[in-house]
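Here you go, one structure.
Showing just some of the chains, left in place.
Each chain gets a letter, A and B, in the order it is written, and its residues are counted from 1.
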Amino acid sequence: MTEEPRADYILTLSCPDQRGIVHAVASFLLVTGCSIVDSQQYGDPDTGVFFMRVHFRAQEPGVDLTALTNGFAATGASFRMQWQIHAAETRMPTMIMVSKFGHCLNDLLFRHASGALPVEIPLVVSNHQDFRQMVEGYGIPFVHLPVAPDKSDKAAQEARLLELVREHEIELVVLARYMQVLSDEVCKALEGRIINIHHSFLPSFKGAKPYHQAHDRGVKLIGATAHYVTADLDEGPIIEQDVVRVGHGMTPDQFVAAGRDVESRVLSRAVAWHAEHRVLMGSKRTVVFP
Amino acid sequence: MTEEPRADYILTLSCPDQRGIVHAVASFLLVTGCSIVDSQQYGDPDTGVFFMRVHFRAQEPGVDLTALTNGFAATGASFRMQWQIHAAETRMPTMIMVSKFGHCLNDLLFRHASGALPVEIPLVVSNHQDFRQMVEGYGIPFVHLPVAPDKSDKAAQEARLLELVREHEIELVVLARYMQVLSDEVCKALEGRIINIHHSFLPSFKGAKPYHQAHDRGVKLIGATAHYVTADLDEGPIIEQDVVRVGHGMTPDQFVAAGRDVESRVLSRAVAWHAEHRVLMGSKRTVVFP
């Protein structure tokens, strides 16, 4: 006697809002013998777009990812959905990029190693050598892709970057304080699959040295913002933000130090949510089902 | 020509978890011409109980609260649901009780007056006269129900209390720093319909003078807890909690002052969530769909 198959899946979808969407999804799951573990939805009144994330469990023999994907196609088409089904236990292949500040990298690597971050990390890429030992200490390949000060080799470096993304079938690129500005081509090629941590509570202090700007202005809280990267620098859709209290007695360097924690936390939350298919993209804003 | 009817409703339900619940609800709404505005659900793996809250919109002529309630009865029965449908625009009749500390009362009255709290307040009851003017200033009847120091008239006072609840068809009683302990009979009579604010981060400092206990212990954060009242003092299901930072330089009185804000916020959130049917009761824990 064979054991009963049993696997969890995540369905995400967005489509024009209309009556019957939830019913159609629930019907599909019922007839395929799946049970709903968790479900969240949101209809945006501004844009008329409906978003849904369903975590469900398949229990019938033969109901696997292929069967589910084929089975849902007609429903998806009839409601003009953008939709995806993922096996819940598949860890998203993720490439981390870093330059000279390693706190976010360290945080992500440790969470990954302790099983708290649902991603697979086939490689870490850096334009510097500083964190080779840390990365290799975790048994992860480290790839050094430097950029010349005059940027003359930048096009070649970015070409190699995209090659690595293809080779390793990377689904998510995380800029964990990667300090090179990416070309519009790279931004476009990785659209919706590349997350940056900006060390400011956007849109407050765009551009360089945000903690110094904040210090100069005498703000009482500083923050960090994780967002998708678009060609429009520091303006991509926001995934997560948080703040920490600062005081007049702190120097700009102490602002920087205080910011490290909040950057690490905000980025790791954003990466986990993305990897668990909890972030859906609206026209300008994200919809996050935490 | 008549205008199209259009009204919002809230369905809440809990039942033993099984396949097909969401489908059954979605089917019912589809065939009655209702569209889902917002829906949340949760299956408790510990107890096997499924909880759901659906905010939906009826648009067909003749589909009113009675029709919906009659129509859903068979579905409710077949899944052994505890369920309720409420018209979303109906404001829950709420009685506030207060003694000598008025910060929570003031907060609730102002929110109510500015339309931010979805309740109707037919009366405020107090065992003291201190806040008569404040309450009547808002055009709300103030009822003085004193208790003698020797408590000899407490049974009579509580009987009058329950009478007022019946007369005004009160669905929610809010103890906004009401300092008399209620008898088990009253707790039972109002079970699930009476919310207290405890001026502590329960279960840390039960009983009297929690801020003094906290000060004595040197804690760095103090908190407040809104919970349903049960016969077991300070042990009812928790609805909401929050904290505020305190320091060694603060006296117990300053702890008390710092606590006022967090008490007001926590209680008003709990009242709003209850009034919007966002709090479902599990066996010991609440399920809050915020």
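Before moving on, here are some points about what is shown:
As a convention for this text, a residue touches a chain if its C-beta (ideal position, glycine included) is under 8 Å from a C-beta of that chain, and two chains touch if they have at least 3 such contacts.
On a predicted model such as this, the values are computed, not experimentally measured, just so you know.
Number of identical chains making up the complete complex in this structure, 2 of which are shown: 4.
By our rule, only the chains that are shown with their structure count from here on.
Of all the residues in chain B, the ones that touch chain A in their complex are 18-23, 26-27, 29-30, 33-43.
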